[in-house]
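Left out: one protein chain. Kept in place: all the others.
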Amino acid sequence: MRWWLPDAGSTFAGPIDTLFLAILIITGIALVLVEVGLVTFVIRYRGRPGRKAFYTHGSTRAEVIWTAIPAVTMVALGLISNHYWVLIKGRRSVPPNAYHLGVHAKQFEWQITYPGPDEKLGTSDDFTVRNQLHVIVNQPTAVELTSEDVIHSFFVPEWRLKQDAVPGMHIIAWFQPTKTGEFELGCAELCGMGHYRMRAHVFVHTPEDYKAWVAQQIAAGGGGGGGGGSE
Amino acid sequence: MTTVAHARPDAHAEHAPMGFWRKYIFSTDHKIIGIQFLFVSLFFLLVGGLLAMQIRWQLGFPNTPMPGGKILPETYVASNGVILPEYYVQLVSMHGTFMVFFAIMPLLVGVYANFLIPLKIGAHDMAFPRINMASFWLALLAGLIMMTSFFVPNGPIRSGWTNYAPLAARPDLSGVTVGQMLWCIAIVVLGLSSVMGSLNYITTVINHRAPGMTWFRMPLSVWALFITAILGVLALPVLQGAAIMLLFDNVLGTHFFDPVAGGQALLWQHLFWFFGHPEVYILILPAMGMVSDIIANGSRKPIFGYHSMVFAIIGIAFLGWIVWGHHMFMSGMNPTLGSTFMVSTLLIAVPSAVKVFNWMGTMWRGNLRFHVPMLNAIGFVSMFTIGGLSGIFMAATPVDIPIHDTQFIVAHIHYVLFGGSLFALFAAITYWYPKMFGRMMSTGLGKAHFWLTFLFYNLTFFPMHIIGMGGQMRRIYDPTIYDFLKPQQPLNVFISYAAFALFAVQFLFAFNFLWSLKFGKKAPQNPWDDNGMEWSLPNPAPHGNWERTPNVYRGPYEFSSPEAEARGTDFLPQYVKLPTDRDPAPVPVPAAGH
Amino acid sequence: MTHATQTIDQMRPPFPAEPGAGVYSNKLGMWVFLASDVMFFTALIGSYIVLRFGAPGEWAKPGAVLNVPLTAFNTFLLICSSVSMVKAYAAIQDGKKYFLRPVPGKLLRDGGLKFWLLVTMICGAAFVSVQLVEYFKLVHHGFTPAGFRDGSLLAGEAAADPVKYGLAVAGLYGSSFFTMTGFHGFHVTCGVISMTYLYFTKVLPEKYSPQDYRGIEVIGLYWHFVDLVWIILFTIVYLI
Partner (left out) sequence: MTTPTTTHKRPNYMLIWLYLFIMTVAEVSLAFELPLSRNVKLLLLLFLAVWKALLVALFFMHLKFERWRLRLIFIIPLPLAAILVTAAIMEKVF
């Protein structure tokens, strides 16, 4: 049973989790203020015989204070968030050395296209695997998201990465895995009755393992149902 | 030059006694229409709740036969009574649709805008009573159309209450045919009803205020309902237009949202959320307004910072128009646009802060009376704060990346809509029940209902934040097929039990509501010692409200004022004329030339 | 027929107005409704603009698919109906409840409320019928909300000259064209129906007077708005 975000699996996890914590603290303070305030008022000012309410229409000073403080906090929060937002999702944020994969979503499976030995997409030696995403650890990777039919959403919790795949659009999302191992890729946008089982396996390899896997795929004639999570 | 107001065209003259049908069914009396709305939308609230229970069963106990599931047709459940994936998606979609469009919106706007506005501003009725009646019957019609979609082949929509295209636009992809059309038609009809209602409220507030009821003597509830009506009049037509285009995509083969022929999938999202976010403020502002009245009454103090409360309402309503993109951060929308939407969204925390802190300021050094409405109002403040604060997480774009479309969002939805709107409604229903039916609701039952609801509600929805952080997506039929979700399944089970309990205790309220209709104790004229104009009338108020247009002598929140103390009470109604008060200038009627 | 000598404000109804907005409720209500109608057309027209901007190809050249002369005539009809509407309003302001009345020394007879409102209704009805004819022609030639019907006349011509006929985006073209003009036509129809209703229940019985002609002013506002929308539509749908 986990009470926090999943373990960090990509370089995004750092800033995002910190930001999450920061907001948790800010809002936590606000929350405690409000709830504790309410409880104390409820107890201290509960109606008792002979008690008189204090007749006032408000205090401009107090109101200015509790307008200004949230305003400042929010603007600051906005600026900080935007800094990371641009780094993560900005149209120009994809690193030049990123390793590009094609991810084609359709009801209800993921078709991942690998560039093959020449490391270039859209060439003859590309091969496609169903519901299996193999990537290299610490290697900036860019997935070029397209969709066959409806809107799907590429979601790997450990990577703190989510991006819709929209029919008619060609969206590039990038990430840099920091942990080898096996993860899960889920679909986060309702895409029909099969939405819940639109799931793929994610394998983060060391460069060597990845090369080996590619070689083995080529040998096997590439493509096809690469087994795995296609229930 | 101005002449004295003559009796309003809608004054009591035409309010002669009439037969049962004209009086209770095809009534044009705003109070009766409000009550009609009340019963209908409580029924739809029950429907929404029943759907929710099935959702919880599935999420808590995937592929175990649902008790009584066997009675459902085999298009919905397997022969052994296990919910089918299609049906689950339909449950979620219709739950959201019914709760938002047919339960909470009619409850807040249909019931209380109708019931309160004329009573609180001293008007004899709405500006257009017949349009008002039409608005109710259209709303009912829309609800029934939406209901029938359960009984047509392939059942209701399968694309969430948001109906994202192209899924919703392509029967071949969604597997829904008639259901989708019915959804669109129902929404168009509902939109019509809302626009009719709203333009009624706007005109009434602007043109039918009693002498002395200046803008800044209006209770905050009226202010909120007025601003809400403006939102409604401007937002719903957009949804209607979108729904019509979606309908045409389904039946006429148009290509608005169909990328294959050059349509744009994101266009639907823009149209929907451009309506959708003002809509969520339609669902909260009236609640805020009524809670303000109740908290002032319960604290026996003037509302803290009346003017800033008004401007906060206006501010929220205005900002509500420029934040819709925060629902689309992950949709592939231009990231620069995302930045601007983030900032505007975060700014909404400011007017909301003003409201929350002013409510606390109102209770501060008050003389609190914990009657049932007050309890629920306090519940509203504390719970809405949680919901609002979780909104801040999602508003910060980077943080929204992991939690978008997870149960974290679901937690937010319910903290603002149940913890917010619905608690406010429990308060409002209890508070104005005597004005509606002339009887009080049982206090004991009311308190029991409040505390139990408060408890189980938090047990149900708070853990959703955690499983959302854990990554459980929304609208998934069976979380357990994901390995990373298996460990937190016990929490889902826990939530489900809590939800069943939550549903069960709602029947305390249902019982209290229905039982008191007949057996509740007779209500005194001013049961809550309140200042509102409505309490100058007998309970229930007669058709046409006042014999002669009443005069208003002061603001709505004169609790514990020196004048009041002088009278040996702690409240001073707006309609009471003190020897020191001069009559307000009679409503000036511009003579020829205007 | 301008009343330079008249001293009272001719542009403000002479009968009691409610406080607040300073206009009587029906008029205020109509204005609020028009505001919401603006948002409705925003959804339709806005989508058209957005789709056309993002379209994968060029729109059909003006007049290639649609019959502009016919529609120009239709536009003319609607403008006339608008002016006749406002003449009806002026007529009742001056208390002219009659249909036509000869003016000594003038060749033309002077029109009253009954005349001008009837003209408006006829123009409106004519507009709708012409639009229906246009629709039938278009569909017959193969232009449908879904685009060019394959095997149809237009489809053939479009295949021959894809640029002129905007073949690539025919689907969007059909969708937006029929939806926008269709809902405008629907508005016109509603206007004609309600005017006919007023004509028989209020105008013919001479219920309106210079002291009270709210119905005429309110329906007039609606009618002019519908005309206004058409002015925009005609330009952006047919001429651009």
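Chains here go by letter, A, B and C, matching the order in which they are written, and residues are numbered from 1 within each.
Just so we're on the same page, a contact is a pair of C-beta atoms (placed from the backbone, for glycine too) under 8 Å apart; a residue touches a chain by one contact, two chains touch by 3 or more.
Please read all numbers here as calculations on a predicted model, not as lab measurements.
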Task = List the shown chains that the missing chain touches in the full complex.
result = B, C
Note = Given B:H270, B:H404 or B:R475, the correct residue touching the omitted chain is B:H270
Query = Where the complex has a chain not shown, which of C:W31, C:Y135 or C:Y199 is the residue touching it?
reply = C:W31
Message = Given that one chain is not shown, which residue among B:W321, B:F370 or B:W515 touches it?
response = B:W321
Remark   = Touching the unshown chain, chain C contributes residues 2-4, 6-12, 17, 19, 21-23, 28, 31-32, 34-36, 38-39, 42, 46, 49-50, 53-54, 62-63, 68, 72, 75-76, 79-80, 82-83, 85-87, 90, 93, 220-221, 224-225, 227-228, 231-232, 234-236, 239-240
Message = In the complete complex, the non-displayed chain touches which residues of chain B?
response = 1-2, 234, 238, 264, 266-267, 270-271, 274, 321-322, 325, 333-334, 336-337, 588, 590-594
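Note that only the chains that are shown with their structure count from here on.
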Key: For chain B, residues contacting two or more additional chains   = 263-264
Key: Sites on chain B touched by chain C in the complex   = 3, 6, 127-128, 131, 195, 198-200, 202-203, 206-209, 233-238, 240-242, 244-245, 248-249, 252-256, 258, 261-264, 267, 270-271, 587-594
Key: Of chain C, residues touching chain B in the complex   = 8-9, 12-26, 28-29, 32-33, 35-37, 39-44, 46-47, 50-51, 54-57, 144-147, 168-169, 171-172, 174-176, 178-179, 183
Query = Which residues of chain A touch chain B in their complex?
reply = 1-6, 12, 15-16, 19-20, 23-24, 26-27, 30-31, 34-35, 37-38, 41-42, 45-48, 51-59, 62-63, 66-67, 69-71, 74-75, 77-78, 81-82, 84-86, 88-91, 107, 149-151, 153, 155, 157-158, 160-164, 166-169, 171, 183-184, 186-197, 199, 231
